[in-house]
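Then we have chain A:
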Amino acid sequence: MLIFQILLNAIVLGSLYACIAAGFSLVWGVLNVINLMHGSFIVLGSYLAWGAYNALGLAPWTSLLIAAPVFFCLGYAIQRGILNRVIAAPVLVTLTLTFGLDLMLNNAMLVAFKADYRQLVLDPSLGSLSVGSLVVPIDRIVATVFSLLLTLALFLVLRRSRVGRAIVAVRMDRDASRLMGVDVPSIYATAFGLGAAMAGCAGVLLAMIFPISPIASGSYLGKAFVVCVLGGLGSVPGAVVGGLFLGIVESFGSLAFGPEHAITLSFGLLIVFLIVRPQGLLGKQGFE
Partner candidate 1 sequence: MKNRIYYGAIVLLVVFGCLPLFDSSYALRIGTFACMYAIMAVSWTVIGGFTGYPSFGTAAFFGFGAYCGGMLINKGWPLFAAAGAAGAAAFVSALVLGIVLLRLRGHYFAIASLAVAEVLREVTNSATELTGGGMGLNIPVSVTGSNSVMDEASFFFWAMWALLLLTFMAVRVIQESKLGFGLICIKQNESAADMIGVNATIYKSLAFAFSGVFVAMAGALYAAWVHYIEPPDVFDILFAVKPIVMALLGGLGSPAGAVLGAFVFLGIEEMVWRNYLQIHSGVLGLLVVVLLLFLPNGMMSISKRLGLTGGHRG
Partner candidate 2 sequence: MAEVLVLEGVSRRFGGVQALQDVSLSVGSGEILGLIGPNGAGKTTLVNVVTGVRRASAGRVMFEGRNITALQPYQTARAGLARTFQIVQPFPDLTALDNVAAAALFSQRGMSPASARDFAASQLEFVGLGQHAAKPAHTLTLAMRKRLELAKAVAMKPKLLFLDEVNAGLNASEVDHAMVLIHEIAQRGITIVLIEHLMKVVLTVCSRVVVLQNGALIADGTPQEIVNDRRVVEAYLGKKYAQLSAATS
């Protein structure tokens, strides 16, 4: 049944998109910063997985344990050291700043790894699963499951942990949080660190499926944008809903219009939503 195959594809894509976007959405929602380095963080995560596998024999899901703390520290340091200086500046400045930082990061990756696409090939291969007429490669199942687990983990951190509650409080009302004793700069750095960690981990999972190159950072960033606008800013459920929605639109859209129009479709959808419902499917009025 073609429709089930496509639906399955949509779920796989959707989960990955949700994972890609969740950290991005957090940073945008809490710090009101669009982190244009997000895509490059993802690619860097993919390289980490590739390197860990080829040099140390570590499976991607194990690499997650390395990626999360490493990227968290990276993100924390960047925010504390650089972004925090302009945190009160207008949108224009923070956007252009992260653009400049991304140019640096991306260039560094290009020099270090070259632009050629690499593939993380698991040996032995995980194979595929056949259920009736549906065929699903197991690496995709693994990636999907871990994406959803990661997203869930972020959700739980925000809901249950002290730090998470502080982050949500800052998102809702920064000044009130400050009055309650929350160390806002530290929270900003933590949130950014979490966003970077999510990106790095998403990159590790994506490495199992997609080819790796610094050139791909732009398209991952684009996906993150679209998911955030579709689903609503600053909430993990928003990223999930947005991700699944985009996954469905792209999968069925590919069927109807051909895969080469997938990007146009998603950007067109982005514009439509920005005009008609900028707060996304789940969001209340987001930040400006």
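Assume contacts are C-beta pairs under 8 Å (C-beta built on N, C-alpha and C of every residue); 3 or more make two chains touch, one makes a residue touch a chain; residues count from 1.
Behind the choice of candidates: all candidates are chains of the complex that A comes from, given by their letters.
Values in this document were obtained by computation on a predicted structure and should not be read as measured data.
The listed chains 1 or 2 are all part of this complex, yet only 1 touches chain A.
Within the complex formed with candidate 1, the residues of chain A that make contact are 28, 32, 34, 82, 85-86, 89-93, 95-97, 99-108, 111, 222, 225, 229, 260-261, 263-264, 267-268, 270-271, 274-275, 278, 286-288.
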